[in-house]
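One protein chain is absent from this view; the other protein chains keep their places.
== chain A ==
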Amino acid sequence: MRTFGKLLLLLGVISSLSGCSHANNRQETITAVGSSALQPLIEAGGEKYSQKNPQAYINVQGGGSGTGLAQIQQGAVAIGNSDVFAEQKKGIQAQNLIDHKVCVVAVVPVVNRQVPLNNLSTTQLQAIFMGKITNWQQVGGPRLPITIINRAQGSGTRMIFEQQVMQGQPFKKAPEQDSSGMVRQIVKNTPGAISYVAWPYLTQDLKPLAIDQIKLTTANVAQNRWKIWAYEHLYTTKNPNKLTRQFIKFILSEQFQEQEVRQMHYIPMKQMRYQQDAHGRVSSKE
């Protein structure tokens, strides 16, 4: 029994010691969770911010826009990243959250490099994802079956694509992947594959398509000639802490918007000539 008591005492001492050391070099951490389309930007932002403020650490995790909104609603994280308005997600009480729009992201249809097409019309694209067109031959390509790769339900990228391209038509049931990285990998390796990714995830492995002869460029998105775009949101609760407020301010700063946001193929808010509301209605700013 005596040894047991000693052991307890020892444990107590150890825990109090570690508690002290913890308090001494205390680091402030906030967690941002959600959209994988926005993740690279927030990660880069977090790194930059930590360089300037070494005691602050921004922990960035993916998981999808749905996760971001669900977690911020529960108050489990400081920032919920989302590609969609909170109003568009079932079960989210948008009035309890504050929306910070940080930039715009464009979504682009991509195909396997072996598909020799460079352009599809909106109707063709819609018909392909509805399953009405099943062979590349039907849109002027070679005789090759079309393999659709979709994103998981609740993915923000999918919701953007669904809203702007499908316009209420149902997707064909197709393989689903839960990350942009997996989509990239599969489209790269599967002949005849088509999918869609957020612009920041577009690499040399994939072939982007023009839609109605309009290519994906920053200017085209800003002028709403490229229709598949949406805001990237950072959602916070009504009373975010100081670090959260400062970090969002940093992301919205002129310097960060002009450098990282542009370099990583997001579109700065300032550049947009058009605006979108929570119901997907687009209107000119002028």
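The rule is short, and it goes like this: a contact is a pair of C-beta atoms (placed from the backbone, for glycine too) under 8 Å apart; a residue touches a chain by one contact, two chains touch by 3 or more; residues count from 1.
Assume contacts and distances are computed from a predicted model.
Missing chain, UniProt name from the options "CxxC motif-containing protein", "Anti-sigma factor", "Phosphate transport system permease protein" or "Thioredoxin reductase": "Phosphate transport system permease protein".
The omitted chain makes contact with just one of the residues A:Thr147, A:Gln163, A:Ser180 or A:Gln276: A:Thr147.
Contact with the chain not shown here comes from a single listed residue; of A:Leu117, A:Ile186, A:Ile214 or A:Met269, that residue is A:Ile186.
The chain not shown here is touched by just one of A:Pro54, A:Gly75 or A:Gly91, and that residue is A:Gly91.
In the full complex, chain A touches the hidden chain at residues 63-67, 69-70, 73-74, 89-92, 145, 147, 149, 152-155, 173-178, 185-186, 189-190, 193.
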